[in-house]
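A protein chain is absent from this complex, but the other protein chains hold their places.
This part shows chain A:
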Amino acid sequence: MTTLTGAARTGDTAGRPPATNRNVTGRRRNRWFAQVGWRHLVAVLAVLFSLFPIVFVLSAALNPLGTLSTTELVPTGGVSLGNFGGLFERTAFERWFLNSLLIAGVASFASVFLSALAAYAFSRMRFRGRRVGLLSLLLIQMFPQFLAIVAIYLIFGTITDLWPSIGFNTPWGLLLLYMGGALGVNTWLMKGFFDTLPRELDESATMDGASHAQVFFRIMLPLVAPILAVTGLLAFIGTINEFLMANVFLTSSDSKTLAVGMYGLLQGNERNNNFGIFAAGTLLTAIPTVLVFQLLQRYIVSGLTAGAVKG
C-alpha cells in the first residue's frame, strides 16, 4: 500500500507544478515538494531510464511483425506471441538454454565450493606462504583470464586432439576453463565472511573431537550459507553472460550457449528480421535470473559491499 501512495503522489507532483496554487495548501505542497516531492521526481526519472530499454525489448518480443524497423517503444500494431513460437522453431534455443543452465549451474556450484575450501584454509589455518598466497590471488584476480585467450586457444587445440570429449565444442572443456578463474574471484570475499564467525565455535567443536573436515562441513558451511548463495548467484549471472571465451570455444550450433547463440541471431543480413525472436529469447533468459535476483537482493547488498564484483 505504501508503495502505491508513493507512486501516485509522484505522478501528482510531476504533472502539476506546485507553485501554481497560492493558498495555504499550496504552500504546504511547496514544502512537501522541497523535502520529499523532488526525491520522487528524481526517482521516477531514474526508473524511466532503467525501464525504457526493457520495455522496448518487451515490445519487440510482442511485435507481430518481429522486425527491428517496425518496433516501437509501445506496441501499437497489435500484440502476438508469434516470436516465442518462432524462436523455438527456427533456432536451437532450448539446447542453448540447457547448455547455459548446465554450464552456469555446474560452474557456479563448483567454483563456490572450491573457493569455500580455500577460504576456510586462509581464514582458520596458519601456514607458510599464506600471505603470499592471498596476495597472489588478489593479483591474479586483476588479470582477467581472457587476456590469455590466444594461449588458451592453442592449449585447447592440443587437448582437443588428445581428448576430444573435453575439447572444443564441449560444455566440459568450457567448464574446466571457467574453473580456472574460480579461486581468484570469490576467495577473498568468502574469507572475509569466515573471519566474521567467532573462532570459539570451531575451537569448541575441535575440543569435542571433531576433525577439521567435520568442522568445515558441519559447522562453517551452514553458517556461511547466505554468502554461498550470493556468490553462487553472482557466478551464475557472470557465467551466463560470458561471451568471449564461449564464442571462441563453441562453434557448432548444438553446443552453443545462450550468449553465443543469440549473438549469432543478430549477425549478418537477418539482423532486422530476427530482432523479434531475439527479444523473445532475451525475456526468457531473464526470467530465472530476475526471479532469483529479487529474492536474494537483501543478501546481495551486504555481499557486494564486502568486496564482490559483477563479473
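By our rule, a contact is a pair of C-beta atoms (placed from the backbone, for glycine too) under 8 Å apart; a residue touches a chain by one contact, two chains touch by 3 or more; residues count from 1.
As a convention for this text, contacts and distances are computed from a predicted model.
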Name under which UniProt lists the unshown chain, selected from "histidine kinase", "Purine-binding chemotaxis protein CheW", "Carbon monoxide dehydrogenase" or "Maltose/maltodextrin transport system permease protein": "Maltose/maltodextrin transport system permease protein"
Hidden-chain contact residue, picked from the options A:Leu51, A:Leu201 or A:Ala225: A:Leu51
Touch with the omitted chain, as defined above, among A:Ala118, A:Val224 or A:Ile277: A:Ala118
Selected residue (touches chain absent from view) among A:Ala92, A:Leu176 or A:Leu223: A:Leu176
Positions on chain A contacted by the hidden chain, ascending: 2-7, 9-10, 35-36, 39-40, 42-43, 46-47, 49-51, 53-54, 56-57, 60, 68-69, 71-73, 110, 113-115, 117-118, 120-121, 125, 127, 130-131, 133-134, 138-155, 158-159, 161-163, 166, 172, 176-177, 179-184, 187-188, 191-192, 195, 206, 209-214, 216-217, 237, 240-241, 243-244, 248, 258-259, 262-263, 266, 271-272, 275, 278-279, 281-282, 285-286, 289-290, 293-294, 297, 300-302, 304-305, 307, 309-311
